[in-house]
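I have a structure I would like to understand better, so I am pasting it below and will then ask my questions one at a time.
Here the complex is missing a single protein chain, while all its other protein chains stay put.
The block that comes next holds chain A.
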């Protein structure tokens, strides 16, 4: 992974480095992250054109990318952060460092809240967190005539009591802590074995009790809670990725900011909800949409069935590629998979496949039944397009494999080198990314109120839709050995164009959030 130092160096080479205020290095890092991708996509929501009216809202930056387990350096960094916080509380409240650590974990590392609550009422705060104020650090001790309440054993062996003075023998305590750590994955909430006693077994005490292996597991779990408890840290959700990302975003900001971040493992996801990149839809809309789709699953199952009938000869057709330009095998009729209209009407000013036209303006006279039918129809319109892109994205994995073959073929049949045929791989990558964006534009459009801004949004959407289909069609074409150079030129041009259309749509939509331009048909709550 890129260390922070590398990130910083990158920025100085970057074109827009001079645009930054030196004080805002957080933003600098964040914008650097957006420059990781060279396809015209910024994995981070572009904030560079922010008007800066709300300086607090600028915390969309990826401060740093941290890792645990695999990456000792970054794991140290997390530990270092914890140490600093512990030292701060220790000094401020004149506590022992172990007590400060237990308190901080109890308060999920919210220092300010901790200090404030503690100042109000030190005793009850300590008691709630499971700390006895004047308790000495527990030591192992032999006590004459002691009978352990857990094993009922009276053999003279080492015993241990926490500050609450509930004394048990060492082997029982060790077994208890080991079982908590190994079987339950517990770390910061391990309490005294006494009934209804909430005193916490702290790290130093755990050190006295368990074997090295368990201790290591305990420490790693404890370290994980630092990320789990923090609102500004999040584990990368990619499988087998151990990185944690930092981003300062408040839940209430999520209806206007889409904190998209890219991990060093290259997985791009939304920091707000942890889902894969869902720009330009904001989290609350995404959640609503997915819930709606799940609720209406019967209908969507029906609609997402993979076959349709040819509008001319009624042969059953299965869509097995990403392109919407269908040619019926039996009657050679060309039509659009999405609207089922004749293809000849597409690719011209006629192309309005992505836009839902409200039928019949005479809404007043419509009875309830036709209203609900219209609302279902409206939902299906958007769902159909959403699901269609999702399906195409899946199929594009196959496309990628086919393109690899095509690229090999090209190298055999022409003078093009490996690097020169990479335009195909690039095209597939761009296609997938743009389809993801397009997919979410339909979820967004479903909730947008009809107005001029929405019309512009839908124009952008239609432009991107058309560009994407154009590129997709180009890639589906069989390879003509004579025309490889031409194909390369066309594909490269189209790829750049598609990327550009996508960026335009994203930029405008995200700016729209900032300018409060989007109005939802229903009230959206976080």
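Miscellaneous remarks
Here, contacts are C-beta pairs under 8 Å (C-beta built on N, C-alpha and C of every residue); 3 or more make two chains touch, one makes a residue touch a chain; residues count from 1.
Throughout what follows, contacts and distances are computed from a predicted model.
Per its UniProt entry, the chain excluded from the display bears the name "Ubiquitin-conjugating enzyme/RWD-like protein", taken from "serine C-palmitoyltransferase", "Plastid-encoded RNA polymerase subunit alpha", "Response to unfolded-protein" or "Ubiquitin-conjugating enzyme/RWD-like protein". Summary of contacts with the chain left out: across A:144, A:196 or A:252, the touching residue is A:196.
Only one of A:171, A:256 or A:492 touches the absent chain when the whole complex is considered: A:171. Touch with the hidden chain on the side of chain A covers residues 149-153, 166, 168, 171-172, 175-176, 179, 183, 193-197.
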